[in-house]
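Take a look at the structure set out below.
As you look at this complex, bear in mind that one protein chain is not there, while each of the others sits in place.
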Amino acid sequence: MEFTIQQIADLLKGEVEGDNTVKVSTLAKIEEAQTGALAFLSNLKYEPFLYTTGASAVIVSDKLELKKPVSASLIRVADPYSSFSTLLAYYQQAVLAAKVGVEEPCFIGAGSEIGEGHYRGAFSYIGNNCKIGQNVRIYPQVYIGDNVTIGDNTTIFAGAKLYANTVVGANCTLHAGVVLGSDGFGFAPQADGTYKNVPQIGNVVLEDDVNIGANTTIDCATMGSTIIRKGTKIDNLVQVAHNVEVGQHTVIASQTGISGSTKIGNNCVIAGQVGIVGHISIADKTTIGAQSGVSKSVKESGTVIQGSPAFDYKQNLKAITVFRKLPELQRVLDELKEKN
Amino acid sequence: MEFTIQQIADLLKGEVEGDNTVKVSTLAKIEEAQTGALAFLSNLKYEPFLYTTGASAVIVSDKLELKKPVSASLIRVADPYSSFSTLLAYYQQAVLAAKVGVEEPCFIGAGSEIGEGHYRGAFSYIGNNCKIGQNVRIYPQVYIGDNVTIGDNTTIFAGAKLYANTVVGANCTLHAGVVLGSDGFGFAPQADGTYKNVPQIGNVVLEDDVNIGANTTIDCATMGSTIIRKGTKIDNLVQVAHNVEVGQHTVIASQTGISGSTKIGNNCVIAGQVGIVGHISIADKTTIGAQSGVSKSVKESGTVIQGSPAFDYKQNLKAITVFRKLPELQRVLDELKEKN
Partner (left out) sequence: MEFTIQQIADLLKGEVEGDNTVKVSTLAKIEEAQTGALAFLSNLKYEPFLYTTGASAVIVSDKLELKKPVSASLIRVADPYSSFSTLLAYYQQAVLAAKVGVEEPCFIGAGSEIGEGHYRGAFSYIGNNCKIGQNVRIYPQVYIGDNVTIGDNTTIFAGAKLYANTVVGANCTLHAGVVLGSDGFGFAPQADGTYKNVPQIGNVVLEDDVNIGANTTIDCATMGSTIIRKGTKIDNLVQVAHNVEVGQHTVIASQTGISGSTKIGNNCVIAGQVGIVGHISIADKTTIGAQSGVSKSVKESGTVIQGSPAFDYKQNLKAITVFRKLPELQRVLDELKEKN
């Protein structure tokens, strides 16, 4: 996709300064941009790059006064950062929207329906009796089991796997290698030391506007549903166990694990590599620091915890400060004991 | 699959109370069940739901005395929980058993044999010279490299990858995205600061009745085999390095990592996000708490450890209790020092 600077200026309601017939085909940082790229200048710390950039065009503030000649064409707008963000979003949408149609071979089972405007990549698999909305993008090698429901405008990247009976809302994004609906880890210990499988017949439900990162795994419920509510964003390599419920607009960073039947509130922020035990509740707006181990319910909204096991964030910081001085503490204590 | 209440009562050797022609097609929790579902009541804490449930039928104790009218049909049995578990197992088996036959296109190499009653999903790949038993289910997009052996009744869910020479026993379950047989992480440091690959030519062996969770990775041995023994259950996103041996009937929870050449005993319980260093042995019946870092061999059977680095579970708990009070300890010590 190639655009003239004038086309982009019109879109952003900006003014061109320089050659308005210059064409650009990509977006880049001002310090890295080369011919054919459009960059932006918002933070004036980067202004020196404006005079040396290889970009074909740069979006700048309509108030900027040039200190030297600039070889790139300029697009002057009120808020360069916001204008550039708008372009980024257009660009990403355009790339996705370009994927339409059906590549062969791909597989679709009996009784499955799929809405208009969709993309189905080669080697993608859709089982029986699925209901898939409009403008859904199913990349190559995606697996969708029987009786799966998917809402409009959802994108499922290459090789994601959705077990039978999964429900995915509208406007969701599932990245490559995501697994939804694998068996919960349930095994009943027997008297002879062996384990018997506990059948897992529930499913996974993602509400609208949910993002799931690459190679993240969400197990199905034993019965009922493992649920990720509206607007929640989950990073790569996260584990969500059976019968977990994650509230709305919660953010969970990479490599965190949530054990079975735990309930996470709305608007929580959970950092990376956190572990949360099973059968507890985490209140709304809780913040959990990286590598924490959460072993008890959090009852008060807005709590901030850290540590393994996790407790109050500030107290944890203070305890860690003393931890580092423990050998000195020991020495002082030994001396005092000697004297007494 | 739809059954009449009478059919199910006959199966469970129970008595129907109410309309025995009612049909059910799914199983659900009594508090969530809707028309067409069969629920159960075991724990009497849930009895109030019996009088409000939307379930078409409920399995109850043959001793239960009703306090109010019930709209659902009842199936009276001696032990409702056990009867319901039986049905769950039947249900899961029936779903799996329904997958039979070969979906096209799928790939099978020269010299490979596969037993009767199997399922091969579309886009599944079987290399050369594989020996695959009876009633094996190979879901879509599974990869099975050359010279792989798989026992009877094993299920391999969508997109699992088995490198060449892998051996899988009977009655195993491998979930979506599992990788068996990737190269062990072996690189010999060279004098110039670069690394040279150490060839990894061994394989992975799973004995019978092993379960492996979604996106878990098990590396092949440098030479010989990385081995998971009979009845062991491994959760999602677990890492098992080259030449590791895990004993029988051991349970390993999500996101745990076991480094190269370590030997884990029988009947161990390893919680989530545990890290275990290489070249050590863990005795039978060892329990390792979540997020522990195990840096030394465990020699005594039945040991319980926790912490990073891990030591005795109870001592770790006591040390953590004092850790949280460290700022107070420091203050008291400073005062005493002042006085002396």
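Should a chain be cited, it is by its letter among A and B, assigned in written order, with residues numbered from 1 in that chain.
Simple rule for what comes next: a residue touches a chain if its C-beta (ideal position, glycine included) is under 8 Å from a C-beta of that chain, and two chains touch if they have at least 3 such contacts.
Keep in mind it's a predicted model, so treat the numbers as computed, not measured.
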Checklist outcome for this item: Contacting the left-out chain: of A:46, A:91 or A:187, that is A:91
Checklist outcome for this item: Only one of B:44, B:66, B:94 or B:319 touches the unshown chain, namely B:319
Item to check | Touching residues (missing chain, whole complex) on subunit A | outcome: 27-29, 32, 85, 88-89, 91-92, 95, 103, 105, 121-123, 139-141, 157-159, 173, 175-177, 209, 211, 213-215, 231, 233, 235-237, 249, 251, 253-255, 266-267, 272-273, 290-291, 308, 320, 323-327, 329-330, 333, 336-337, 340
Item to check | Contact footprint on subunit B, counting only the chain that is left out | outcome: 105, 107, 123, 125, 141, 143, 145, 159, 161, 163-164, 177, 179, 182-183, 185, 187, 193-195, 197-201, 215, 217, 219, 223-224, 237, 239, 241, 255, 257, 259, 273, 275, 277, 293, 308-309, 311, 315, 318-319, 321-323, 325-326, 329, 332-333, 336, 339-340
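Here is the rule we go by: only the chains that are shown with their structure count from here on.
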Checklist entry - How many degrees of rotation bring the Cα atoms of subunit A onto the matching Cα atoms of subunit B, given to the nearest 5? => result 120
Next on the checklist: So the centre of each chain is just the mean of its C-alpha atoms; given that, what is the distance between subunit A and subunit B in Å?
Outcome noted: 26
